[in-house]
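These notes concern the structure reproduced below.
Here's a slice of the assembly, chains where they normally sit.
When the chains are written out, they are named A and B in that same order, and each has its own residue count from 1.
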């Protein structure tokens, strides 16, 4: 029986962020071709350390060294899939957590099969939009491409089911983000519609989730904190700019500048 | 017998842009490694929806779902070429239009052969600089790498010939852009030399052309409208900034903000 989602307290997000900056986790990103630079810059702005190592043998070697691994299937190819499997197995052997971003799963056949295989390999967290989480949980979504045709709250039961099936923390993101371990659930507000007009905000959030799952403490709260840090920096950036071009510099600056006051003082409903 | 190029009216460009925002076409981009993020952000800023799906089997599946396909050979590899051919055939079967950007054709042997094969597969539009259009039409250009050594007006006869040979709308872009169906031709002014100091403005224009060929109406005018929307947003951005770094945010903001007044009121000669 699931409890109702509770709001993540700002102080909890602030504690996770403080730990992130102290430990500066090294995040191995196997992500799509479109968002590599943006993803790396998001992690660097926050104080984490990104690295992209993509050859299968090197990826396996590197996942054992890094603090966490991100697997994002946005531009999946056979060589990428080989590197991802090698890295996931190496991370598992080394006891390092890994995160799945199942981009466009449901709408495309091969990646759907591949992600259904991946979720049997003990991801620490899964971050997707409503359509993707519905598809991974075995229920059907209405996505076409990378955008979701469903809203995040309607996918919360699927997220809870997926969390129980896989042992992962599942984050289903949208206007409000919901994060669940299958029993407890957190709601994270904030963000802004303009964030959907920049490519990679969701993909970069998954990388930030990977950085936060490397932290000690309650993993559910750490994943919710990752969502809150991004939504808080994003809503502040949107309030200060005229369009999606000036959003990106402002968003990265905000991730660099964000502190406890920002997380405590505003934006949580 | 060709008529002389006529200027595209601002009101025609505005009508196409309005349709684009209403229909928000999903554009499947098989483009080069350098410009993926910029291309996606340009489409999102304008109100279209980009997606990059690159595995050959998935690319074929996705091209039948998307509203238009872009093929850009800038960083062509054998796996990319396989995905492009699969996607073009699937788009053709599904009745979806596709656009070719023949980057650096003429200067490099393999991509030249490959693009000569592609243009037999009924592209809806071809967008290139003067050297590229000259090379594709069988006439020789003077390009070295991705920059053109020829001016766009001198390549207009080649563009008209290429349009007649392929059935495509051909856009040859430069200080002034010329767009032709082989009989009728449109001239599009605007833009700014600083736009050549940012990578990907031409490649992104080809993606925007792909979004506009998905619209109903006169395809010649729609392709010319794509050129005009980009040149109008670009010249305004250049007027407001000191260098190519601040151009990019301003350009994306302008593509988000551009409206009928901008397109009617200025910049057409």
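Everything that follows uses one rule, which is that contacts are C-beta pairs under 8 Å (C-beta built on N, C-alpha and C of every residue); 3 or more make two chains touch, one makes a residue touch a chain.
Worth saying up front: this structure is predicted, and the values here are computed from it rather than measured.
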{"item": "Homo-oligomer size of the whole complex, from 2 visible chains", "value": "3"}
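Everything that follows uses one rule, which is that only the chains that are shown with their structure count from here on.
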{"item": "Centre distance in Å when chain A and chain B are each reduced to the mean of their C-alpha atoms", "value": "33"}
{"item": "Residues of chain B that touch chain A when the two form their complex", "value": "26, 33, 36-37, 40-41, 44-45, 49-55, 57-58, 61-62, 65-66, 79, 248-257"}
{"item": "Sites on chain A touched by chain B in the complex", "value": "32-35, 37-38, 74-78, 104, 107-111, 144-147, 196-200, 241-246, 248-249"}
